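Quick one: structure below, then a few questions.
Subset of chains shown; positions unchanged.
First chain written, first letter: the chains are A, B, C and D, and each begins at residue 1.
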Amino acid sequence: MMLVLFAILLWLSGWWINTRLAEGPQANSRAVRLAVPLIFGLTVLAVWELLVRGLNVPLVILPAPSLIAVRFAQSTGLLWQDFMQTFVKGALSGYVLGCGAAFLTAILVDRSDFLRRGLLPVGNFVAALPIVGTAPILVMWFGFDWESKAAVVVVMVFFPMLVNTVAGLSETTQMQRDLMETYAASYWQGFFKLRLPAAMPFIFNGLKISTTLALIGAIVAEFFGSPTMGMGFRISTSVGQLALDMVWAEIVVAALAGTLFYGAVALLERVATFWHPSQRG
Amino acid sequence: MKSFLAVLTVVAAIMAVWYVACVPMNIHGVLVEAERGGADVVPATARERRDIGAVALVTRNGFAIPATWAQDRPRLPAPHQVAIELWDTTLNKKITSKRSLVYHGWVTLSATMLGFVIGTVLGILLAVGIVHSRVMDMSVMPWAIVSQTIPIIALAPMIIVVLYSVGVQGILPKAVISAYLSFFPVVVGMVKGLRSPDGMQLDLLRTYNASRTQGFWKLRLPSSIPYLFASLKIGIAASLVGAIVGELPTGAVAGLGARLLAGSYYGQTVQIWAALFAAAILAALLVGLLGLMERVVLRRMGVAS
Amino acid sequence: ADEVKLQLKWVTQAQFGGYYVALDQGFYEEEGLDVTILPGGPDIAPPQVIAGGGADVVVEWMPAALAAREKGLPLVNIAQPFKSSGMMLTCWADVGIEAPEDFPGHTLGVWFSGNEFPFLSWMNTLGIPTEGGEDGVTVLKQGFNVDPLLQRQADCISTMTYNEFGQVLDSGVTEDELITFKYEDQGVATLEDGLYVLESNLEDKAFRDRMVRFVRASMKGWKWAEENPADAAGIVLDNDATGAQTEAHQVRMMGEIAKLTAGSNGALDPADYERTVQTLLAGGSDPVITKAPEGAWTHVISDAALN
Amino acid sequence: MSEQIVIEASDLDLTFQTADGPVHALKGVNLTIDRGDFVSFIGPSGCGKTTFLRCIAALEAPTGGDLRVNGMTPDEARRARAYGYVFQAAGLYPWRTIARNIKLPLEIMGYSRADQEERVRNVLQLVDLEGFGGKYPWQLSGGMQQRASIARALAFDADILLMDEPFGALDEIVRDHLNEQLLQLWARTNKTIGFVTHSIPEAVYLSTRIVVMSPRPGRITDVIESPLPRERPLDIRDTPEFIEVAHRVREGLRAGHDDG
């Protein structure tokens, strides 16, 4: 009970510090922008720890963060192996393939109004196929190793990327296109000099959405068959072994990898679309 | 009209590719059956055929092509097989029957709707908090983004068990998972929407000395409605996926997710595909319905063009 | 009536026929019990459910139950309706496997999520590494169906005599195209489908009383199912909410299940228990359990129920 | 302080802190505006016209000097709802009809239902928009929208009207028309008006006083009293007096521009 009270107290004080920081004079400094979410995260972790201990929550239901950290530290080798299998082999290759294919398709679709009208509704429909249904099928088709995971990722990222790229390519204003017309520019000149750069913010939007989809897709696909490694494999088998600390360690890896992946793409975006008002701040 | 024709063309093209794809996809299985049925298959045994390309097998065993569209448990069912299964399990069955996709669709739909409502309400509340409080914005928003990188399928069983342990069973656990997936797009869209009034519009209210509450109800909320609908459409699709995922660890009792899984246990590919399409159709219907509502509401608000 | 929640290990099928029969035939009601049967599935770990308080009693395999016990979740076997194991490895006959010694170099499909323990023990006793390579076996995490075998993605897969094996046959494969290795025959069988409760609950007299009645009614259900396999399959079918099961399959399953329940009156045979523990302890580098468990079973309930 | 003085700025400074260093938007601005004046602010882009108007409206806080509105601080004046503000874009809410757009400040200020209706009717008439109350903004032309936004600023009892390039986005013919109407309205209501514009003819045509400003730092370079009568038909713009004033303004602007 003491621990529970302490947890409540901790929560309140964490919130109070953040309020002071966020509404203080330094609110816009880099340090505060970083500190506030960090303090929030740490408070959540501490409260979690205290509650789990205070309420005697069984280990097999929810392990305390400290136990997860210990498991993480002890299993870095295994976690790294799983990460390579799922993220690098499965998610990343599928991401590159899917986004690349979507980009090329978008160019095709963009050249023909007929294709755009026809393909996008169908695409929206296909994108609505739930992954838990497509994953077993793709595992059956492409085998148990990373290829089927990549296939699942391709299917997942293809349409969001396609829709965004197509939207981006038609993002130019009438005036900008007229300008190209007055220069009697060819299609590809117009494409590379106007439409592609103008589409960049949209393309990056698609790329960013796809990052989280890719990782989740690869992990979920492993639930439906895999070699004896990978993040999804570890999660599903560890649940059965009641090794919940391992499950959470993998979740931490997933969150870390997903966030870093997203951050990396966002960084690239900053570089590539430095000119866009949203990036100029 | 023009769009309709275009969609029709694309669908027809997909069908054609699909039928053609069935041949190499299913040829191995068909030949095994043919071999057992006593037909002359080249090469004669499954083991020899394993390492031979599908196309080569098709050219050597042309007679087997029609069978690739009529297998019982094909690797890739032909479109008409899926269509027939869909037709049989939706229109030819009593909707109360456990074999009716309408029944399973309904089970999933009810969890979807409940989850969607929970997720939307939560998302809106969170967005309001984020827009009105810097602390909320700075501390919660980054973690809301991180939360979306966690594979829900890993969390789902734990959510279910935790809810079990506090005595919550039935539709609610599924709805919670579905809400988890749908709240994020709503938060993002709503925050964008509530922040969409420009400086001038906010200044106008300041010159009236309007309170925060007045600003919320008279300006921020109405301006956010188009954004809200855009994210609701994403949210409901996510909700449906959540409900289906939630059905896997709840004992796969009923619902489209259970149907998918059950199809999976017994290698009933046709059944999987039918459930898959049913889910996509349901998603399309839900999104379409929201689109309709959007049109009506925006028109009544006078914002629609 | 007293409420009892039973968490199954897998989806509704004849494997759990006895419980559905007891429910359907009113055996539970006669004992003054209001039983809810919760079907399981690939994502459900029954020990986790019982730890969370979502169930009073679970159907679990003994390796997983003992592993949970070592993890600090004290499960106790109160009854063992299944006398023998239905697990086996089913291989294509044409890939050159004739005996377990031939496994190295081949790809084997194995169920995980707590069901891999018997397999790992077996490989351990054979001295075959499971990390692939020349003299090891390549292990796949097998999904829920027999596709990996049919598609020849694996040379062998795990099957249950009563379920997946039947599915393989259903797909047109004949028995002489296959070669099977039953865990029973290999001497590495472990106990399956027992009833487990939390040790702490057993201290409660009212709970014990409920379990006594539950086991009594359940065993009555099992006997009924053994005697009326077709009717029992029908009852299971009625309870399958997914509508995906076929009657023929369930009838056959009921017949196979009857072979496994035969010879058990519901009470755990300590000798079977000892053999299971020995098999599990035989695991070399990464044993399922590190020491013989204590108090993992009790006859208190079954004695009271069956006499 | 005379009863007549409505706005009084002395030594007003405003410096924005930006990423590229401080921007001196206003520097040492001194100005008094009397009741009933029509004062135009003219000057090149970035000279601080908008900033000055926003200071009066308490939408911006000066960093130095003193500013009084109706004898109060600007913020007190804002809370007392002492003025109506018209922006360059009409900024009507698309989800409200014209009438309900005009009601917006009335709702916020808590006028009674009946009073609201009454006032809406009056101001719609004042800006020549009778019969358009039930229309949505996008059903009206740009000029009509801008008139509606003026009506919105007139609906409540503020005796100061601040207008920031209200006609900047309209074409010349519509603009002429609205200028005429604005003068009539001013004559009828006797409000004090602060008016920002880029157009010399517009400034000369409308104002009793023209404040010429110059940028970097934003300051007042000239204040020109108009000798024109209060009654001004449109073709006053072809009279020598008008052209003379316009010339003076242009000169003032050029002087400010060259040393800026």
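To be clear about the criterion, a residue touches a chain if its C-beta (ideal position, glycine included) is under 8 Å from a C-beta of that chain, and two chains touch if they have at least 3 such contacts.
What you are looking at is a predicted structure, and each value in this text was computed from that prediction instead of being measured.
Expressed with the labels used for the displayed chains, the entire complex holds A x1, B x1, C x1, D x2.
Definition applied: only the chains that are shown with their structure count from here on.
Shared contact partners of subunit C and subunit D, listed by label: B. Looking at B-D and B-C side by side, the one with more C-beta contacts is B-C. Comparing the centres of all chains, each the average of its CA atoms, the largest separation from subunit B belongs to D.
Subunit A and subunit D, compared by their mean Cα positions, are separated by 50 Å. Subunit B and subunit C have CA centres that are 34 Å apart.
Separating the CA-averaged centres of subunit A and subunit C is a span of 38 Å. Among the residues of subunit B, those in touch with two or more other chains are 75, 153, 157, 161-162, 165, 248, 261, 264.
Counting partner chains per residue, subunit A shows two or more touched chains at residues 61, 136, 140, 223-224, 236, 239.
Contacting chain pairs (ordered by label): A-B, A-C, B-C, B-D. By the touch criterion given at the top, residues 54, 57-59, 78-79, 81, 83-85, 87, 89, 91, 93-97, 104-105, 107-109, 136, 138 of subunit D touch subunit B in their complex.
Interface residues of subunit B, counted against subunit D in their complex, comprise 200-201, 203-210, 214, 218-219, 222, 225, 301-303, 305. Interface residues of subunit B facing subunit A in the complex, by the touch rule stated above, are 2-3, 6-11, 14, 25, 75-76, 134-135, 137-143, 145-146, 148-155, 157-158, 161-162, 165, 237, 240-241, 244-245, 248, 256-257, 260-261, 264, 269, 272-273, 275-277, 279-280, 283-284, 287.
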